[in-house]
Every structure is written in C-alpha cells, then in structure tokens.
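See below for the structure under consideration.
Note that this is a trimmed complex: some chains were dropped, and none of the rest were shifted.
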Amino acid sequence: MRVGKSDGITSISTADAASITIRGRDLASELIGEVSFTEFFHLMLLGLEPTPVQRRMLDAVLIAIAEHGMTASVSAARMTFAAAPESFQGAVAAGILGCGNTVLGTTELAGRFLSAGVDLAAGNPARMTDVAREEIARLRAANQRLPGFGHPLHHPIDPRTDRLLNLADEVGSVGPHCAYARAVQSEANAAFGRPMVMNVSCAIPAVMLDLDFPMEALRGIPILARTAGLIAHLAEERRRPMGFHLAAEAAEGVRYEPSE
Amino acid sequence: MRVGKSDGITSISTADAASITIRGRDLASELIGEVSFTEFFHLMLLGLEPTPVQRRMLDAVLIAIAEHGMTASVSAARMTFAAAPESFQGAVAAGILGCGNTVLGTTELAGRFLSAGVDLAAGNPARMTDVAREEIARLRAANQRLPGFGHPLHHPIDPRTDRLLNLADEVGSVGPHCAYARAVQSEANAAFGRPMVMNVSCAIPAVMLDLDFPMEALRGIPILARTAGLIAHLAEERRRPMGFHLAAEAAEGVRYEPSE
C-alpha cells in the first residue's frame, strides 16, 4: 500500500561504520568543536553555514521565544512529568504539543501573512502602507485575526519585538519583511484606533524572512527554543516538584454542573 | 485533590507587562543579541552563564548527538507528518518520544553509571581500574548491559566519542568522569575479549559531568539536539515528502501469520 510517490532521497545526512556526514561535512572533524549549535542548526536546515549576521539573528530569535514563565505548555509538561516520571521525553513532547496555531506556531501564520504582503507590494516600500491597509481591511471584513498581533500580558509593546527589530536595524539585516511588518503596525493602530501590540511571533518571521530563513522551517524556531525552556523546567521539576500542585490549582478553578 | 506538597516556587523566569526576566537577567536588554542560544540554554538550566570551555563543550555534545540519518525517531516523525500535515509540532513530538532508554536517553543511564563509579573510586584515578573491573563483572553477573557501550553501525570506534574525548583533552576539561570512562573502556575490552565501542551516549555524560552539568538535565542534551535534527527533516519532508514511502518500505518487511 503506497500513498503518493517518493524518490527516497534525503540531503541531510548519512553514516557509515567510521564516519557521519552532515550536509557534506564530516561531523567529527569539521563540525564538533568547530561550530556553535545555532550554526549547526542553520547548516542542517539550509545546507549552508550562516553568515555572522544570520547566526546572530538566529541566536536572538531562539532566545526571544524560548521561555515565558508558567505558560500552558510548561504547565502541561510539568504535570505530565509528575504523573509519568519515567519518561522525560514524554513530558517534553507534551509541552511541544502546545506549540500550536494559537500560541507559538503563530510564527508561521504571521510569516505567511508578511510574505503575502511583501509579494503584493512587489517588495516596494512605497506600496507597503497601501497593501497593509487593504490586507487589514480584508481580514477585518472576514472577521479574522491579524496574525502576530495582540498579547494577553505585554502592552503597549512586546519587549521582545522591540529588541528584535532594533537588533535587525543595528546589524543591517532589515529588508522588506521588517519594513512591511512596521507598515502593518502603523496601519493596524490607525484601523483599530488604539495601539496594537506586534508580538514576538510577528517579529520573528519579519527578521528571519529578511535573512532567507525558509518559510517551511519557521515553526521550528519556537519549537526548538521552547524545547530548551521545557528541559530547564523539567530539570527543576525533578529537584523541586510542582506538577501535581499545578494540577490541583487548575482543578480548583473548575466546578461541575451536571446539566449543559 | 492534592498529591504531595509544593511551595510553588520556580527560579527560571517571570514576566510583567513591560519585561521578561530569566534567571535574574532582563531578556530584552541583557540576553537577546548578547548571548548564544547554547549559552542561554546553560543559563536557563543552571542559573549561570557558562565559561568558554563549558560553552564550547555544550555546543560540541549538542552537535555530536543531533543527527544520524534515517533513524527510528526520524522515520516516526516523517511518517507522522505525512499523516498529519496540519501539526508540525505533533511530528516533532512523535520523534522526541523515541529518545528513550534504548536509544538516546541512554545518556542519562550512562551518566549514572559513570557517576557511581567515580563515587566508588572516591574520584581517585588510581582506583578506577579496579572499580571499573568490579562494576563490569557485577553487570555481567546480573546479565545487564554496559550502558553507553556498543553500536549497531560504528565500530571499532564511534567517531563522535573519539572527537569529544579528544576535545576535552584539548580544552583541558578532563576530570574524573572522563578518566573513569576510559578505565571502563579498557576493562571492558579485557573482560569481553574484544574491542567494545564506547558510544556517544557514554562520551556525552563523561565530558559534561566533568563540567558540572546537572545529572537531572543530561537527558535534555539528546532531546534538544534531536529536536534540531527533526526540524531539519520535517522541513525537508515538506519540500520533498517521503513519509508514506518510509511507511510502505517498513510494511513490506512484515508479513501476517494468523497463529502465534
């Protein structure tokens, strides 16, 4: 039983008894001890080492999105670890499953929104304000949310967004996606009549798409970053358990009513 | 309903409307753009920035274990993504669930084995050979495997092990865990009468425990590392799908026999 066709080709890595080759480099002699994990991640994804600017911005976005306290995914992971302490990996997996369209996977939704706008403006900054205004109007007419805007805690700005966009300015990596994101910011404020918070899930694709990071891997940024945060929380959970405490607190906010 | 007690204290991070604080540092002004993701991971776990040697070795072990071709966990992730393309995070989670005691979580089992040996030898290199011999004999008598030894592909050496132990020599981070691992290597060769392959899951705890990396987070190293590898494979899967091809190939090696 076959679904679809495939040539069965991968370009990422191969191994034999004596060596492992990743993107054409010998792992033991050319990569271990020679490059940073961030550079290695870029190499695995794109087949090319990052430039210093690409490396710095990839480090920056991974750090920006890695950790935000006792979020839903961290709580889910710590509760899961309390219930199943035999499986560290299961608790990490439970946390990663919460990197979805509403919370962290928004990065890709915002990236596709920015990319569409840049295309509509043909990359021309002069047209971006008009495109942004029309796109916002279109979403509002369809009763859809503006992806990557709004935050339940941070206002009037998301401090991570500010830092990432400023850093892009500093290192000179600003391109059409950052420009369009700023245009959307201005037009959104005008359209809604109040300051709209561009959150980190919009800032990440803005800076990374300007650096040729692939759209299909954008969702990997929050996932890899949060994995690091989840590991820190689970190591803390082992020393200082609170998983069942979190579950009990959550349950105390719930009551049973038999009829619907 | 409460299971156990907890003071509900975390030391990792907190946030308010204007800022996010991680391990006492302001995320936006002190971390984003200032440190590498690897340094940040170390900081989240331990509350301290790594030394340059700690940073270099943490990069090295993450890179060493991140990727090894079409392994069981990569196949599981790519098949899952083919079946459920709406959930990138679900496919990553499926892959991480394969970081278990047999394959990648061995890092912690080997770490506990090394740590016990170092304790038994009271950290004294002169006693390590004897301890290693006794520990190996004890495991063999109990018909248990030597954790972190043997590899289905790499022999007579695992190229990653060699590189990591040599790198520890170069940077001067060798301590009792590396010394004991080498003693186990020698005694294992003698006990089994053939070269025993110390694999990367033994080399990682050897070098990291010598650098004060916490035991309870050891399992996080292969998990974080493989997450990067899984993301690269899933990005490739989006461009060049082979998940159902992998499933079909796997199924072709299976046949049904009604009676057991």
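Each chain carries a letter (A and B) given by its place in the written order, and its residues are counted from 1.
We adopt the following convention: contacts are C-beta pairs under 8 Å (C-beta built on N, C-alpha and C of every residue); 3 or more make two chains touch, one makes a residue touch a chain.
It should be emphasised that the depicted structure is a prediction, and the values quoted were computed from it without experimental measurement.
The complete homomeric complex described by this structure file contains 4 copies, of which 2 appear in the displayed model.
Note that in this section only the chains that are shown with their structure count from here on.
A rotation of 180 degrees, rounded to a multiple of 5, brings the CA atoms of chain A into register with those of chain B. Here the CA centre of chain A is 23 Å from the CA centre of chain B.
Remark: chain A residues 1-20, 22, 27-29, 31-33, 35-38, 40-41, 44-45, 56, 58-60, 62-64, 66-70, 82, 87-90, 92-94, 96-100, 105, 108, 153-155, 157, 159-160, 162-164, 167, 170, 214, 216-217, 219-220, 223-225, 227-229, 231-236, 238-242, 244-245, 247-249, 251 touch chain B in the complex.
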